[in-house]
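Mind looking over this structure? Questions follow.
Here the complex is missing one protein chain, while the rest keep their positions.
Let's turn to chain A:
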Amino acid sequence: MSDVTPGGDQHAVVERPEEATRLEVVEVKRGMFGVQGSGDTSGYGGLVTPVALPGPSARPYGGWFDQVVDILAEVLEEGTATGGPGFSEAVEKVVVDLHGADSAEAPQAELTIHVAREHLVAVCQALRDDQDLRFELSLGVSGVHYPHDTGRELHAVYHLTSVTHSRRLRLEVAAPDEHPHIPSTTSVYPANDWHERETYDFFGIVFDGHPALTRIEMPDDWVGHPQRKDYPLGGIPVEYKGATVPPPDTRRSY
């Protein structure tokens, strides 16, 4: 790590942490209070904190997670005969979030499958149709914008439920900001129609093949996609009992 003195080189290249193979750095925070440019007298101005999401988990995942991933791999490999993607092509990584539990058996443990965007529909089809997977209920799509995850800025997260087997999992798909295209899953899950419109509206992710991808919450002529991190919140200072409360997006962040 190079210059870490207060007010030092703000563009220093940050070494990826030791466990870089396990973690995925999505952001690097500098300083302590989100203040840039002003004299930070706290002494924390040079603090560099990489923000890394949990990386791929090691086998065995525990609980039913192994079984579901195995069956998905099997179904996808069978599909290669008819031109479908193989498991290693379609699935980028598998992440297990234990959320403080000791094992994946606990109800709060969650399974995330990161899917290459071009193979999303094939994976959804396999997850919905195979009798041992049967994720027949899609609870929608939510977008997340990671502006520092270069080349994978826009993420779409799909929440699937299997009523048959009482299981839940999450699919995560990433697209670069320059080419924000993800295939639409409405052919597999018609319920994702409005959810994809919402994600398009708020993040600008274009879902190719969607029957009518228009804005849903914002007015049709709105400029910009409000939930992106580069879109300001806006707001005005409020006076209360003689003191002025600044708008929330200009308040100090920790």
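Here is the rule we use: contacts are C-beta pairs under 8 Å (C-beta built on N, C-alpha and C of every residue); 3 or more make two chains touch, one makes a residue touch a chain; residues count from 1.
As a convention for this text, contacts and distances are computed from a predicted model.
Participant: Out of "Xanthine dehydrogenase family protein molybdopterin-binding subunit", "DNA polymerase", "NADH-quinone oxidoreductase subunit D" or "Sarcosine oxidase subunit gamma", which one is the UniProt protein name for the chain not included here?
Facilitator: Matching "Xanthine dehydrogenase family protein molybdopterin-binding subunit", "DNA polymerase", "NADH-quinone oxidoreductase subunit D" or "Sarcosine oxidase subunit gamma" to the record, the invisible chain is "NADH-quinone oxidoreductase subunit D".
Participant: Determine which one of A:47, A:116 or A:191 touches the chain that has been left out.
Facilitator: Touching the chain that is not displayed is residue A:191.
Participant: Any idea which of A:51, A:71, A:116 or A:206 touches the chain not displayed?
Facilitator: Answer from the full complex: A:51 touches the omitted chain.
Participant: Since one chain has been left out of the picture, which residues of chain A touch it in the full complex?
Facilitator: Answer for chain A: residues 26-27, 29, 49, 51-54, 97-101, 107-108, 110, 112, 136-140, 142-145, 157, 159, 161, 163, 166, 168, 170, 189-191, 193-195, 198, 215-219, 226-227, 233, 248-249, 251, 253-254 touch the chain left out.
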